[in-house]
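The chains shown are only part of the set, and none of them has been moved.
Here the chain labels run A and B in written order, and each chain numbers its own residues starting at 1.
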Amino acid sequence: VGSTSIRDRYARVRSHSEALAAPLSAEDQTVQSMPDVSPTKWHRAHVTWFFETFVLAGRPWYQVFDPAFGYLFNSYYEAVGPRHPRPARGLVTRPGVAEVAAYRSHVDDAMSRLLEDELEETMRCLVELGMHHEQQHQELLLMDIKHVFSCNSLLPMYAPAAPHPRPGAAGSSTGWSGSEGGVMEIGHEGDGFCFDNESPRHSVLLAPFEIARGVVTNGDWLAFVADGGYRRAELWLSDGWYAVNGEGWEAPLYWRGDDSGRWSEFTLSGLQPLDPDRPVSHVSYYEADAFARWAGTRLPTEAEWETAAADGDLNQAFGEVWQWTASAYLPYPGFRAAPGAVGEYNGKFMVNQHVLRGSSCLTPEGHERVTYRNFFPPSARWACSGVRLARDPA
Amino acid sequence: VGSTSIRDRYARVRSHSEALAAPLSAEDQTVQSMPDVSPTKWHRAHVTWFFETFVLAGRPWYQVFDPAFGYLFNSYYEAVGPRHPRPARGLVTRPGVAEVAAYRSHVDDAMSRLLEDELEETMRCLVELGMHHEQQHQELLLMDIKHVFSCNSLLPMYAPAAPHPRPGAAGSSTGWSGSEGGVMEIGHEGDGFCFDNESPRHSVLLAPFEIARGVVTNGDWLAFVADGGYRRAELWLSDGWYAVNGEGWEAPLYWRGDDSGRWSEFTLSGLQPLDPDRPVSHVSYYEADAFARWAGTRLPTEAEWETAAADGDLNQAFGEVWQWTASAYLPYPGFRAAPGAVGEYNGKFMVNQHVLRGSSCLTPEGHERVTYRNFFPPSARWACSGVRLARDPA
């Protein structure tokens, strides 16, 4: 990345979003299938609004594209003002995709002009944040459209060769890596970009542990299902058992069984036969935790994951499936949110969620870090979330 | 109508639907703003499915366009099979508007071929029913897109000169027409088309009554609002009072008040200053009933309405606003639903609704009859529904 100018990187991030939206019709880009999901065109507009609001607004030469967009495309920044209710994002038919494209061009032109000159540090950081923010929404865009399509009985295809978790190298998913534990460091350090929730770097005390080299596969999960995993209360957290029964869970979110007991998996390339060698994905924390208990193991803490990953002990750490950890999403000791509206980016979500580590096949290239802390509520299944096991040494 | 061939009439009805959808983008046509509302493209496809299913299906020369559409575009015909859940109609992004247009063309071609020859009576009746069915959906299409747009803070415009209730002729909304009552006939007779719920024609016994020549205006309604109409429990049915408080009703559905107490009205042509001379519209049965009580009057029964309208005693009976009646929507004595799936058309909805009479500015030309029975639940406000008063002679 080093030698690439921020202007080039900006252009690259922005055009990647457009490439991701390209296979989607105007209709596809408009719909919201549940409150957690946002329409594609909302994602495209919201990440643009981020640059307009935090970087461009207030510059004398910048003309706001449409003042009404501030209300429509603010996600959750209370400090910026009121906003369109989240569950109603799918009701906004206008602006349409063409106008959203015009909005993007308008902001891109202004950003391009801005980035011709050296920026002062604060501004440069906000542009950097905006690019990483857009990358997060690139993953959300794919997660969300997958969910939208899954609600359509025709099970449409996003693209014939869309991203999907790949099998590990032979044997990669077996075996354990051991650690002696002790006082170790986690959290981000150095000059590179990180989100505020990755800092400050700090010491933690770990007991000896073992962590699986690979992630849990569909084949492993089939054994769990066959063994009554979704019908045995003793394997589940109480809230998880409530979800199993209330939601009727019998398998990961996108598995579909046929009458003869064969499983398929709905993917961005449509319905596919379930491949037992691929990582299991789209499971909740509750399911990950129950699976680990069934297997006589447990989930790793985020500190265990990070120290093992930093040591290079993990296969499939990145680019396949996010890996649930046993750690609740809480501030690191000494954490301090940034002042102002961007301080709402991460800190205010630090309750009722669990941390996931690594990255997934939907994560854009260059967006992964060993210190990265992703987070979702324990019931969430629409992220590309899987499982890596850990255990205490015998 | 007489001399126009059914083939021409079919073509005219079908192209009118397309004309109504023409101002709407692909995004506009996809969204569902509440369970009662259907997306424009769903309306366009569903009315097509009706012809395909009830008229074309099973003919050896007819090739079903896409077998999956039966599931997606069946509305409520249990006898035809399972169907996509109504509240999830807005989640179907594919087929898109282009494919829906192709579906329409495919069916239109087949219908055109079919209608070249004389049809046997049963089939001719089904084609006739299908055309009237499509006309009903033309009104629904406009009601529904109005609701969709009303959920968008930008308050978009369907068309600059979209239909909207017009003021009556000077003095038309004042005065009463009296009737001596007695045994009178209501219900459809003769050879013309009617829905099954308009028959059989039968005798009713009416007490003497007076019915208003015109309909209630926005100006009348402003007086009701100003007199605390929405805050006085004694004016309301118990279920109505519950709705007022639960839903926070303070005015008709599309009225918008500004800080200075001026009212505007959201219309298919965008936000407009409230015109006191136009008929009030988008009020529920509960509101209509409360208004009548406040005015020291009552709502007419459907028999009172029909006999007065048949005598030509009513102004603004048609083409402005549907008029709530005091009559629950129940079968006429001797009513018998048609056998088979089309028997589900009307009969199974005969509970928990009230009858509206007349027609509205959204009703397509030629779709109105003095015996027509429209119906909605008493809480419904998204139809173009207004109020005509009645009273007992002094």
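Following the convention adopted for this analysis, contacts are C-beta pairs under 8 Å (C-beta built on N, C-alpha and C of every residue); 3 or more make two chains touch, one makes a residue touch a chain.
Bear in mind that the values here come from a model prediction, so they are computed numbers and not experimental data.
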{"item": "Overall copies of the shared sequence [whole complex; 2 in view]", "value": "4"}
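Criterion: only the chains that are shown with their structure count from here on.
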{"item": "Centre-of-Cα separation between chain B and chain A, whole angstrom", "value": "46"}
{"item": "Chain B-facing residues of chain A, complex", "value": "25-31, 33, 41, 68, 71-72, 84, 88, 90-97, 148-149, 151-154, 156"}
